[in-house]
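One protein chain is absent from this view; the other protein chains keep their places.
On to chain A.
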Amino acid sequence: MNAYKEENATPLEYQTEENQMTIVGFWIFLAAEMALFGTLFATYAVLFGRTAEAPPPAELFTAGTTLIMTLLLLTSSFTSGIAIHEMRRGAQKGMMTWLIITLVLGLSFLGFEIYEFYHYATLGATLTSSAYWSAFFVLAGTHGVHVTFGIGWLILLLIQLKQRGITQVTSRKIFVLGLYWHFLDVIWIFIFTGVYLIGMVI
């Protein structure tokens, strides 16, 4: 197994300078992602209520589905954190197990989102039906695309981990993916609050 033994030693993914730079670079990417989602939230907020002929959000949003999606994503964020913890203990099997649980939760979230979009479309709210619904689908859809990308990334990394085990390179990749996954959940908190809860209140 790996050289990483003590709790207080520098984690494997930070041990080379290149890895440290990669991780800092990823934080810069996440800051840029915040700006991207900021523009989408701003568009959504400005276009709120401009539903034209389409049904208003309060008629379509349901508390049950929204809460299930939120809890699925929140739990997957938690399990990916546990996977990083297992990785730092050098426990490859535990890490793989938690990553697969994360993957399943992510896929369930995505399934609910696809069902939700399809359901809205059958009720007359699509990307083209009004300014409000365009903003909604672009905001929630961009988040959904990020989750889809994260799932693909995770599957590829699981294959690589199976082949190579926990090394300096793979541990850095998993750590960065973990950051990405947590970040998606942070964005979702604001979609849950700003889009779904506000949409059901007003």
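What we mean here is this: contacts are C-beta pairs under 8 Å (C-beta built on N, C-alpha and C of every residue); 3 or more make two chains touch, one makes a residue touch a chain; residues count from 1.
What we mean here is this: contacts and distances are computed from a predicted model.
J.: For the chain that is missing from this picture, which UniProt protein name fits: "Two component transcriptional regulator, LuxR family", "ABC transporter permease", "ATP synthase subunit a" or "Cytochrome aa3 quinol oxidase subunit 4"?
T.: UniProt lists the chain left out of the view as "Cytochrome aa3 quinol oxidase subunit 4".
J.: I'm checking contacts with the chain that's been left out. Which of A:Met34, A:Val104 or A:Leu123 qualifies?
T.: A:Met34
J.: Touching the absent chain in the whole complex: find that residue among A:Ser77, A:Ser130 or A:Thr170.
T.: With A:Ser77, A:Ser130 or A:Thr170 as choices, the missing chain is touched by A:Ser77.
J.: What does the interface between chain A and the hidden chain look like in terms of residue numbers?
T.: Within chain A, the residues touching the omitted chain are 1, 5, 7, 10-11, 14, 20, 23-24, 27-28, 30-35, 37-39, 41-43, 45-46, 48, 63, 67, 70-71, 74-75, 77-78, 81-82, 85, 89-91, 179, 182-183, 185-186, 189-190, 192-194, 197-198, 200-202.
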